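Let me begin by handing over the structure; questions about it come next.
With one protein chain held back, the other chains of the complex are shown just where they sit.
In order of appearance the chains are A, B and C, and numbering begins at 1 in each one.
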Amino acid sequence: MNLSLTEEQVLMRDTLRSFLADRYAFDTHRAILESESGWSANCWRALANELGVLGASLPETLGGSGGNAIDNLVILESMGRSLMVEPYLSTVVIGGGLLSRLGGALAEALVPKIVSGEVVIAFAWAEPQGRYELSDLRTTAVRSDGGYLLCGHKAVVVGAPWATHFVVTARTSGGERDAEGVSAFLVERDTAGTSLQSYPTVDGGRAAELRFDQVRVPAHHLLGEEGQALPMLERVMDEAIVAVCAEGLGVMRRMLDETVEYAQQRLQFGKAIASFQVLQHRMVDMHIAIEQATSLVTVATLKLDEPPRERAQAASAAKVQTGRALRLVGQSAVQIHGGMGVTEELAVGHFFKRASVIQHQFGSVDHHLRRYAERL
Amino acid sequence: MNLSLTEEQVLMRDTLRSFLADRYAFDTHRAILESESGWSANCWRALANELGVLGASLPETLGGSGGNAIDNLVILESMGRSLMVEPYLSTVVIGGGLLSRLGGALAEALVPKIVSGEVVIAFAWAEPQGRYELSDLRTTAVRSDGGYLLCGHKAVVVGAPWATHFVVTARTSGGERDAEGVSAFLVERDTAGTSLQSYPTVDGGRAAELRFDQVRVPAHHLLGEEGQALPMLERVMDEAIVAVCAEGLGVMRRMLDETVEYAQQRLQFGKAIASFQVLQHRMVDMHIAIEQATSLVTVATLKLDEPPRERAQAASAAKVQTGRALRLVGQSAVQIHGGMGVTEELAVGHFFKRASVIQHQFGSVDHHLRRYAERL
Amino acid sequence: MDLAYSPEENRFRDEVRAWITQNFDAPMRAMMAQSKNGYLDKEGQRLWQQRLYERGWVAPEWPVEYGGPDWTHTQRSIFYEECAGAGCPQVIAMGVKMVAYVLMKYGTAEQRARFLPPILRSEEFWCQGYSEPGSGSDLASLQMKAERGGDDYVLNGSKTWTTLAQWADWMFCLVRTSKESKPQAGISFLLIDMRSPGITVAPIVTLDSPMPGQQEINQVFFDNVRVPVSQLVGEEGQGWTCAKYLLEFERGNAWAPTLKHQLRKVREIALKEYAAGAPLFEQADFRRRYAELEIRLSAADASELRVFSGLKAGQSAGADANMLKLVATELQQDITELAFEAVGIYGQAKVRDTWAELQNRPADPRPGPVYAAPAAPAYFNYRKVTIYGGTSEIQRNIMSKILFGL
Partner (left out) sequence: MDLAYSPEENRFRDEVRAWITQNFDAPMRAMMAQSKNGYLDKEGQRLWQQRLYERGWVAPEWPVEYGGPDWTHTQRSIFYEECAGAGCPQVIAMGVKMVAYVLMKYGTAEQRARFLPPILRSEEFWCQGYSEPGSGSDLASLQMKAERGGDDYVLNGSKTWTTLAQWADWMFCLVRTSKESKPQAGISFLLIDMRSPGITVAPIVTLDSPMPGQQEINQVFFDNVRVPVSQLVGEEGQGWTCAKYLLEFERGNAWAPTLKHQLRKVREIALKEYAAGAPLFEQADFRRRYAELEIRLSAADASELRVFSGLKAGQSAGADANMLKLVATELQQDITELAFEAVGIYGQAKVRDTWAELQNRPADPRPGPVYAAPAAPAYFNYRKVTIYGGTSEIQRNIMSKILFGL
């Protein structure tokens, strides 16, 4: 048993943090978000080329550095601290991870381009009626001419406006919520019949409604086996959960730092509000919540290769613990900042909004508590 | 709309409280509990004859004073403040209330004796497998010779060791949890075939396992209609819930008083622990919890005559709110008392134990939250 | 005790309900359904308040002599229940429910004659100048200077968290007229024309990202602003007394009717949203959370009833008022949070201008159902309620002092 980062991981973390402090400070971050595109293609290229971060967790055979899920944890935690919106999670963790595990020609074609920053992936799994259930699908893919015809509507596809490719879930057979008949496809952005309705998200990101109208997908863009993709997607989902939790840890750490600093500076009744016992204890509780969540996110990361039941329980446990922590830390951070906490002027409010979205992303606390309890 | 006590109610409350301060002070209370019988028959007679409390809520035509459920609330709140164990709830609220509403010869025979303190009733509804469900019954009553033969086992019948009569639920037809087929009977204590296994309860009371082996119950001791008693018993249960909540309010008020006083006297680090902001806020939260519970208990009391759904929701809401308050107030009271809180030396621990039992009596918070939610 | 209303009271309720049905019209309803903070825009607010004024109902608490409707406590509470139950906008408090009482008690006859009628007719809007960047919870430490210069005070400094300052014609304001005594004693209560030279209103952008002009709060800067001494209310140095007097009114409002409306909206969302093929409201976990909130809200509602019905005329609710604020604001936050959860994945989509379609401004097609758009902004925005009007921590400090003498 060993719970320490490798030297390489420590080095990468420190390099990434100093990069972010330099090139993604709060004012820059706001400018990036308010720009037309809403992200920084420059930063993305720098992550790929200057830092080699995009390949850190991907196999060496496909151009990566041969790291693992712990690298993703370290990277996303750092990105969370800087509220980085760029789509590392969907591109590298989901897209890169899935393609690498599947292997074959598609992986050989795309993974090196993920590493180099040329391919950006969004994960189109949710549907308006689906409420966090991977198998609740109305999008269909029908065999046609040696390929598939894709029809349907994917909701709130985060990062889609920046993506070159989408990983899309669709039903090739079975009824709306059946476990059988779920398939996954890689769809290129500009395939005829694909339309994007892009919009900003409340936490500063960008998303889109994706609509597919008779979109032709070649057979070799089927990911995994036709109709049997659910187990594979469950794993992808668990990776996504753990990854977004890791980002949440960074978001929370930063909120606590900001809060402690503010409380030490803000004077009321002639003394720093940090001298009030009630606020001291609240900040201690924030710290504890972050530490406890960190522990479960670490464990869940290390359990991604375990059998499905253990893996799902570990991921859901991490999401429950992190979700509760995000609520406590976020709400307390705003409350302790007082009036300043509810303005967009200080960083804390922006972190709070991101924290609030992460709470629900890939399933709320209630959802994952149920998922965990069903597997008891 | 009017939320004030009548002059009579205020007078009764003040008389009862001064009686309890005088005759049921904490040391006396402990002596009574540790006595062979575990209750004070003297006090009971005094409640009947000196104070007229036992008849306060019962009809004038049956020897009572013609009061209502608010009188019960006032009386039980006062009893809770003194941790009085005597069986007012089961005798007057349940037994007296049920008989009075049913009327007829049985009521005319027994209610006046309830008022005078001669008849003491215990409510035998729970069964080992039943978990708070009135209709989950294995006890059976079979017609025989113009009466009934009763067989079964009733669990943790509070106050049974002191009772002259039992209100017993039993199944006259139907399957274990059917709504149809539930009946209720009045059973005299010494009827042949009835056996009691008496024991103390963790909160200082007394209870018994009641076992009926071919116990003969005359037909006129059937309460309500055969097989159709569930709606009537649901009302009885709602009355019991509201009553035990009222007692809980008294228990909580006393715990808060004790806690504030202790915190003001206990010195640590050279000052009263009441000067620590964290404890001040905790005590404020205790106060708020008690007040919010009081409001719902009052509303539920006033809604006992409403249609079943509204009545049940009001009673369950009161139990949920009071249950949560009992937990917060009880646990905080012990915590603020520190080491002294976990000893039997001070009153607070005894109040905490009673509070903990009331939390579950007639159904836990989870049970009543479910009951409420099912009726949304 | 009983909970029943008299026949007259029930008739009154019918009358109020009928009036609301007619006057809280479809455009107003549509706008309120997309409001992120419980108000209409400026024109809408004025229109609504003027309709109330014409019916004689804009100021239920005012004495008859100033134009109040002479209602009993129960009538007022019925009125508020009906307004809130229908989702009507609140009347903006700063005029009708705040400065007016100070003027009635401490104002001169001239001040009352000048200011009260336009307040009642919603011809003049007001804002409140209390907090300053350095003085939040510790209001008595306020620094904004008002120095005598001839028949004027000359004001320099700044006020912040000034709700709807951009709509206001007038501000009532606490200023420091003396530094010598203990902090409370050097404060005076001034009425300030918002068109005075030297005043700048700068919007503060809150977490709900309001559109320009729709912001709720502002910082107001004063640069040698001249205010005639005739606009001083009460004596110089009596400002703290005025502010404390006003506070009693501010804390005496019932919150539950509005919260009930907000919670009902969550239920409506949950009946429309789907989870595993059935309405979300059928899902046991969601239903339980909803039930928990409904129970807590019933307790808050009944507590308001108990407290207000137990008060004699002119009596203040004391620590109970703090409790009602604490409980209601925490509930309100939890309700907005449940709404945010109920709308599901579309809660993440940002629709900044939720009124665009209604007001014929260019609007992007909305992602997701129409009820989803205000959920996240409302959740973010309502973090304010445990901060303004005394943070929850300050409320508990005060209660501890009142209840336990600590």
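General remarks:
Just so we're on the same page, a contact is a pair of C-beta atoms (placed from the backbone, for glycine too) under 8 Å apart; a residue touches a chain by one contact, two chains touch by 3 or more.
Please read all numbers here as calculations on a predicted model, not as lab measurements.
Every visible chain touched by the undisplayed chain in the complete complex is listed here: A, B, C.
Within the full complex, the residue among A:321, A:335 or A:364 touching the omitted chain is A:321. When the full complex is taken into account, the listed residue touching the unshown chain is C:285, out of C:285, C:330 or C:357.
In the complete complex, the hidden chain is touched by one of A:172, A:298 or A:343, namely A:298. Looking at chain A, the residues touching the absent chain are 1-5, 70, 260, 264, 274-275, 277, 280-281, 283-285, 287-288, 291-296, 298-299, 301-303, 317, 320-321, 369-370, 372-373, 376. The missing chain lies against chain C, touching residues 284-285, 288.
Listed for chain B, the residues touching the missing chain in the whole complex are 126, 128-129, 131-133, 136, 155-156, 158, 176-177, 197, 199-203, 207, 209, 267-270, 276, 278-279, 331, 334-335, 338-339, 341-345, 349, 352-353, 356-357, 360-361, 364, 366, 369-370.
Just so it is clear, only the chains that are shown with their structure count from here on.
Each chain gets a centre from the mean of its Cα atoms; the one farthest from the centre of chain C is B. Averaging Cα coordinates per chain places chain A and chain B 53 Å apart. Per-chain CA centroids place chain A at a distance of 38 Å from chain C. Across the assembly, chain C contributes 393, 396 as residues in contact with two or more other chains. Among the residues of chain B, those in touch with two or more other chains are 277, 281.
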